[in-house]
Every structure is written in structure tokens, then in C-alpha cells.
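Mind looking over this structure? Questions follow.
Note that one protein chain of the assembly has been removed; the remaining protein chains are unaltered in position.
Read from first to last, the chains carry the letters A and B; within each, the first residue is number 1.
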Amino acid sequence: MRFDLDRPLELTFALAPDLLLIAGTMVLLLASAWGTETAKRQRAVGRWSIALCVLTLAAVIYMWWAGHTATRGAIAVDPFRWATDVLILLGAILAIALSMDYLERERIDVAEAHVLILFAVSGMMLLAAARDLMIVFLGIELMSIAVYVLAGLNRRSGRAAEAALKYFLLGAFSSGFLLYGIALVFGATGSTNIADIGAAILERGLTTNAMLLAGVGLLVVGLGFKVAAAPFHMWTPDVYEGAPTPMTAFMAAAVKAAAFAVFLRIWMEAFPYLNGAWHKPLWYLAVFTMVVGNVVALVQKNIKRMLAYSSIAHAGYLLVAVVVSNFEGASAYLFYVFAYTLATMGAFAVVIALAQTGERGQQIEDYAGLWRVRPGLAAAMAVFMLALLGFPIFGGMGFFAKWYVLQAALRPPSQTNLAIWVVGTSLVSAAYYLYVVMVMFMKARPAEAPSPLKVPGMTRFVIATCAIVLLVVGIWPRPVLRVARRSLPQLVHLSEDLPRAPAPPR
Amino acid sequence: MSRTYLPVLLLMGFVVFNAILMIGLSHLTMRSRPTPVKQSAYESGIPALGEARERFSVKFYMVAMLFIIFDIETVFLIPWGAYFRNLSCAVPLTNGLCPSGQVSMFGLVEMLVFMAILIVGLVYVWKKGALQWD
Partner (left out) sequence: MLLQQVAATTGHPLSGTVADWMWLLPLLPLLGFVLNGLLAVVSVYRRGPADPAAESGHGHGAGHEAVHADPAHAGAHGTHHHVPPRHKFAGLASIIGPAVLFAAFGLAVSIFGAMSGASHLEQPYVQRYFTWMPVGDFRIEAAFQLDQLSMIMVLVITGVGALIHLFSVGYMRDDPGYPRFFAYLNLFVFFMLVLVLGASYPVMFVGWEGVGLCSYLLIGFWFSDKANADAGKKAFIVNRIGDFGFLVAMFLLYANIAALDFVGVSQRAGELAPAIVTAICLFFFLGCAGKSAQIPLYVWLPDAMAGPTPVSALIHAATMVTAGVYLIARSAVLFALSPVASLTVAVVGALTALLAATIGLKQWDIKRVLAYSTVSQLGYMFVGVGVGAYAAGIFHLVTHAFFKALLFLGSGSVIFALHRAYHATHSRADAQDMRNMGGLRRYLPWTFALMWIATLAISGIPPLSGFFSKDEILAGVFARAGHSTLAEATWLGIPGGPLLYAIYGIGLFTALLTAIYMTRMMLYTFHGPNRTGETERSHLAEAPWVMTLPLVVLGILSAIGGWLNIPEIMGFLGPPQWLHHWLDPVVGAPTLAVTGGEAVHLAHRTEYFLIGGAVAIAVVGILFAVVRLKPARLVTKDQAVPERGFARVLANKWYVDEAYDRTIVRPVVGVSRRLLWTVTDKWLIDGLLVNGSARVTSFFGRLGSYLQTGSVSTYAWAIVLGVLVVLGAFTLR
């Protein structure tokens, strides 16, 4: 059906999966307050959290399948939102599964960890749905505050506390820029509704309005911080290294996915006519991010820091989708995030499986000769590294993910230089991804190296799922690709309210 | 539009000017003769005892944070109250009144939901013992 978002009931139904998740999360929050802090309760809440995510996933898929649409309002009801929700929930399920084992091993009996992940997911789902800058801000804050706490979950760890504080301070700092950007855009266009902003820019010919452009620039800063685009990336390695590893995985995968979803939606719907203004800056931002991420990753010795820089580099690749801001970019984003979520989650899962208690044993060198003692883990890690590299066949989906991003960049008006940068920096990335593979398979294991701990069931499940899905979809990408191609944002102001018109010359 | 905001701008200008003037003048006119007594922190005449950077119990912060949260709830009630009439009507108001048969529960339900969320939070902090001083 077509929801009339001005009617409270229909708005409620349009938000049904989000509301379901939030309500369930609050029940779980209360549940985690009762009883004593034990590993058993933590696991129980974790299981219920996964169940809630699955339920929400079902609701999302039902909404998707029903093919609802909505009037122009604060909430988008379109396949892009549902597809993004699915990716976010997938990341959340994997992260909760990982943290159940991790928290038990690290003796952090905090059941609220799962609840906080769920709260962050609510924020992310709001972001995926947001068609109003106020909702964007609400979603970003809901997500961020939960994630700040998650970063500092381990109260016994100084590093984690440092990470959380850094993330919080800088996050608040960047939120200020985001909010200021929203205010300036509102000031220039008179609306916070994304569709209305797009329409106002076109109708009133605001393409050179300085206030609007400054606002857009600040939005770039705010969102760039969330997706860890250089030069707003400097928190990433410290936070990723210090935070508990499952939370790092969650940050690297889901936070990035949600922030990019809203980035894309704003750019495709609100600012298409400002293309001339933002194209160059975003182009440089993408290239700079790719270069910084990949180049600095080269010299990292800690695997979590290396993956942090790698996630920066991937933010650069995903920015390409924003730079092109077309439907190909949107579907490339969906496919890419699917592959990236699986590969990142899998890689961090292996890091968790191989770490000794207290987050020791996370230097890349500690993986020397892993092939001899844990061949399955080594093989899975190789798949994840190759997937992040974008290697065909053995890297599974990773190759196609990068391929579709390149295709999006090469659609007319073709961004050949950008594509060259993607390929060139990917080439650099081979050095550090393959280094991990080389260390695992070709270096001898030192005699004094501790034997890895037994891998708990959930972690094993996550690793196996990620590797298998990556490989299978890598061999048979067509169904996933077809879904990604069809899950496009509906651009209200383009499709209904206004005739398609190019930006008026001024 | 700019004319409307002119007084604000003037006020801001005056404030800035005044601050610079006073600090600048005292800087220019003062003679610096520091003594240990002059250098010490001014504690309303009572001699300073130890460092000002003292570690407070986390309980103070806890209370402060809880206060802010519930404070915001109260603050949020004010705009809601001001707009309540509009929120309770399914169609735009005519002469500040809702046409008969168009009264809706929307505004009320919204606030109840908001309160419910806050109550969940309250129950949580209560159960966690954050409201207990000892």
C-alpha cells in the first residue's frame, strides 16, 4: 500500500520494523537489569537479542516483499531502505554472536552489550529510513551514543576507556559540524526534508548559494567522520584497536553501512543539482581516503589497526558510489556492503578466535605458520583477506563488489580517473592483505608461540557462514546482484512532484 | 530580513566590544607585582586547602546525569504542551479550535510513549542501583 505519512497510524506501520526492534530492545534492557551479572545471563540476553534481530529481519523482509510505498514525508519506504536494513541486521546478528563468546572469554558479564548493539541498530535503521535531516541527526546520535558505550565496554581495559573517550569527544565534535550543516541547509532551503531540499534547490536555483554550499560542506564533514573518510579518519585506528573486537567489527561493518546509506540518499535526493559544487571535493575526498587508508595500512603491525586502515580504504571505495550518486552507485553500494560486511565480520571473528585472553596475540606476526596448527582458520582468513582485496574466485564476492563499484564509476559520465585510483590503490592493498596470507601459510611457526585457544561454537559459526556465503555468492553472484539492482531509493521529487529537469543555468 | 536581526547583531557587537575593552584596559593599566597570596586561588577569603582537581565520587556524576535526562523530559513537555491542541486534532485547527469529530488521541499517545520510554530508563537505573547513594 501507499502510506500517508501524515496519518499517525500509517506512519506507525511504515516504521513497524524499527518500532518492533525498539520495543523489544527495551524489554531486553529491563531483562538484563534483573538478576546477577553472570555469563549465563549474558548469553541468554544475547540469544534473545539474536532472536529479536531475526524477528525484525522477518518484519523488514515482509515490508520489502509487500512492496509498500509512502508519500513524501520524513520516512522513506522503499527497497533501498529494506535492503540496507537487512545488511545492518545481518551485521548485528553476526556481531552479537561474536560478542557472546568474546564477553564470556574476557569475563565481561555485561548483558547490556547486546542491548546496546540493538539500540545502535535502531539508530542505523532510522538512518536507512531517514528522509529528513532531523531524522538523520536523531539516527546518527542514537547509533553513535550506543557505539561510544560499546567501545568502552571493557571497564578493566585502559585502552578501551581511552578509545571510548576519544570516540565520544571527536564524535561529539563532528556531530556539531553535522548539526551546523543541517542548520545552514535548512536556512538556505527552508526545509529539513530531503525531498523538499532537492526541490527547493531546483526551483529557486540555489546552486551557487553560499550558505547552502557551506551547509553541504559541513554535512560532508559530519558524515565523513562517521564513515571514517580521510582526513576525518584519525580516530578510527585508535578506537578500532582499543575497543573490544566484536564491537570493532560491528563498527567497521554496520556503522559504516548505515552512514553510507544515508549519505547516498541525501546526495541522490537532496543535492543532485548541486553536482557541480560537490563533485570535485567529494572526488578528492574519495581519492585521499583510498590513498591514506591503503598506504598507512601497509606499515601496520597490529592486525586490528591494519583492518582499521583497511576499513578506511573501503570507505574510500564506497565514496566512489557517492561521487557517482546514481542508481548504479546505489546498487553497487548494496552489493559492496554485503561483501564487505561478511569479509570484515569474518576477519574480525578470526582475530577474536586467535587472540589470547586480554586481547593479546594480535600482531600480524603472531599468525606465523597458522596454516600448520589451525588450517581451517587460516583458510577462512585467507578468503576474507582476498575478499577485502577483491581477488576473483578465492576472494568470492569481493571481486564482484569491487567490479560493480568500478562499473558504477565507469557509467557515463564516466569517472575514469576515479576508477584508476580504485584499481591503483587496490593494488597497493594487495601488499598488506597478501602479507597476512603469506605469514599464515609460508612462515614457520615459532616454537614458543602459544597454541590458539579452542574456537567457541558461535565464533566458528560466524567464520564459517561468512566464508561460505562469500565463496558461494562469489561463484553465483547473479541473484544477489539482481536484488541489489532492484533495491533502489525512490526519489520522490524526481519521480512524482517535479518534472525531470536539469539544473537551471545561472 | 536582515533588518529584523539588526538589534541582535548590535547587542552581540556591544558585548564583545565591552569584554575586550574591560580586559584590555585592565591589562594596560595594571602593574604586575605578584605575591604568593595574590597568586593563590580566591576561595571567598578562606585559605585554599589542597588541589582543586579533586576526584569526586562517581555517584555525583551519576546523579547529575540522571538529573539532566529527566530534566530534558520536563523541558520537552513544555513545547508539547504548547502544541498539544494541534496535536490532538486530525485536521488543521480552525480559529484555534478543533472541528467536532476530528479530535484525535495522537498527541496524548505520543507523550505516553515518550514517558513509557523514560520509565523504562528509570526502572533500569533503579534496578541497577544507580539511585542508591550507598
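In this text, contacts are C-beta pairs under 8 Å (C-beta built on N, C-alpha and C of every residue); 3 or more make two chains touch, one makes a residue touch a chain.
Since the model is a prediction, treat every value here as computed from it, not as a measurement.
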Can you list the shown chains that the absent chain is in touch with? A
From the list A:Ala161, A:Val428, A:Leu453 or A:Val483, which touches the chain that is not on show? A:Val428
Write down which of A:Ile50, A:Leu98, A:Val296 or A:Val437 is the residue touching the left-out chain. A:Val296
Would you mind spotting which of A:Phe13, A:Phe173 or A:Phe461 touches the chain that isn't drawn? A:Phe173
Touching residue (missing chain; options A:Ala183, A:Ala277, A:Ala419 or A:Met438): A:Ala277
Mind pulling the subunit A residues that touch the left-out chain? 165-166, 169-170, 173-174, 177, 210, 213-214, 216-218, 220-221, 224-225, 231-232, 234-235, 237-238, 277-278, 280-281, 284-285, 292, 295-300, 428, 431
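Everything below uses one rule, namely that only the chains that are shown with their structure count from here on.
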Measure off the straight-line distance from the CA centroid of subunit A to the CA centroid of subunit B, and report it in whole Å. 34
Which part of subunit A faces subunit B closely enough to touch in the complex? 8, 26, 29-30, 33-34
Please name which positions on subunit B make contact with subunit A in the complex. 104, 106, 109, 117, 120, 123-124, 127-128
